[in-house]
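Missing here is one protein chain; the remaining ones are kept as they sit in the complex.
By written order: A and B. Residues from 1 in each chain.
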């Protein structure tokens, strides 16, 4: 089985059956990471390049581990100390990498659209590992897998996404993904951080977090970039926390057994309290575990396994 | 055979038979690195994460090569350009890594106690690759292996450790290790650099290097951090060298065939002269070779081989 597309760039352009294929494939790869010998030979002899223009521990590591568990060779390129300094264009860097015949390039960049531009210029599959405030599709896929596993379904699920919606590629990808799968999405956050017209993406909007979480099956708290404070997006971390953060007191206003997600890294005591992050309803670490499985599935579905080649 | 503990955090809490098990296992792995095909399949499909919060060429490389020679997948994370910037706690970084199901996390950190804190919070084995001025257990194990190989025994051996004892995790781990194995340890160095009460660790103390090395079977010279000069720990590199450094003239006051160790990287002409470092009694490069074998042994004994799994 393979995705009928060369690249994975956005959730926006994924059809429902494509998302279902990715999630079910990821489910089947989850058990590999629970084995003693966490490796399948499927992508032996393939080369996967992680081309990261933004620093990242967790996402790069997740893609690298996923590649290795598929028996692929992973090559990490962290750009900032390298050719960018020398003034080479991103397209040239990527064309040069492609000339070394990788089987897939995973790219993260601070500018929206870079993965698309590369995908159009390269013959090999490109995976978007986060581009500016645009999309972070593998994150949304792992979030959907986490909710589907915990809730048994996505159809009809009620998701509240809380925080800095405007700058969040995680929020955008998840709004596209969850609505596509038939879930109801409500976004909540400071008026300065909700882009006007976001309702057109198919979600509801509120500035009242309590209203957003009241009937939610799943609450997804977003990371607040503390450095945005100086740009006057919010007054102080304490005030942000009081108005938009999730602590145990606020959690009581949500449904019993509501599920808590956060893409990480978390700011404890700011957008989420430690009690909630480490509490019984938190699926934050499940998200990370599912991230490896989703990325294994993406490599499998975009590159094709060895069996297909036979 | 396996160590009956989850983690390797200190030499202090290792029993003599545990040290003996590690050394004998390391001895059996030494020949792997002398083969043309330097690889055993023992840990195929295991993932080992090197999580380094301090820069390091040699220690990180040694752990990485050890992992690969055991056929494990090694994932390097050098933290400083990554989530630390984003304000994530070390515990959260580690919990997130653990959720990706590594089989072992090797951690180095400038703060004493970080490996212990992680070990208490993680289910997977944690190896301390150096924590502040606390311990560097794999270094002491490779030092003991080097002395045992050269001398035939550790029991009754006389070891002089010379230099900045106070700030040295290498000194602390070796004092614990060598005394535990029945060796006699004398420490020597500037009065400003010997912590009061260190005799309680079971070693003798002197400020006279000549007295310390006179009857020693083994001299371990410690690296002096030249930047400590500005904190007035010692007046000048030249004076330090004259009083506490080891050159060929001073070496004549030691026993014939005394063995010379240094954990590296060495400051030539400061704590050790080139003649001594490169001379016939120097085991400095043997230490490095033994380091790979010790780390292969630690991975084997903490993770268990594939045969055990069967």
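Simple rule for what comes next: a residue touches a chain if its C-beta (ideal position, glycine included) is under 8 Å from a C-beta of that chain, and two chains touch if they have at least 3 such contacts.
All values derive from a computational prediction rather than experimental measurement.
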Of A:44, A:120, A:238 or A:253, which sits in contact with the chain we cannot see?
A:44
Kindly state which of the options A:77, A:150 or A:243 is in contact with the chain not pictured.
A:77
For a quick check of understanding: of B:65, B:111, B:151 or B:198, which residue touches the chain that isn't displayed?
B:65
If you put the missing chain back, which residues of chain A would it touch?
44-47, 49, 73, 75, 77, 79, 81-83, 85-89, 92-93, 95-103, 306, 309
Absent-chain interface as seen on chain B, which is shown
33-39, 55-58, 61-62, 64-65, 68-69, 78, 226, 264-268, 285-286, 288-289, 291-292
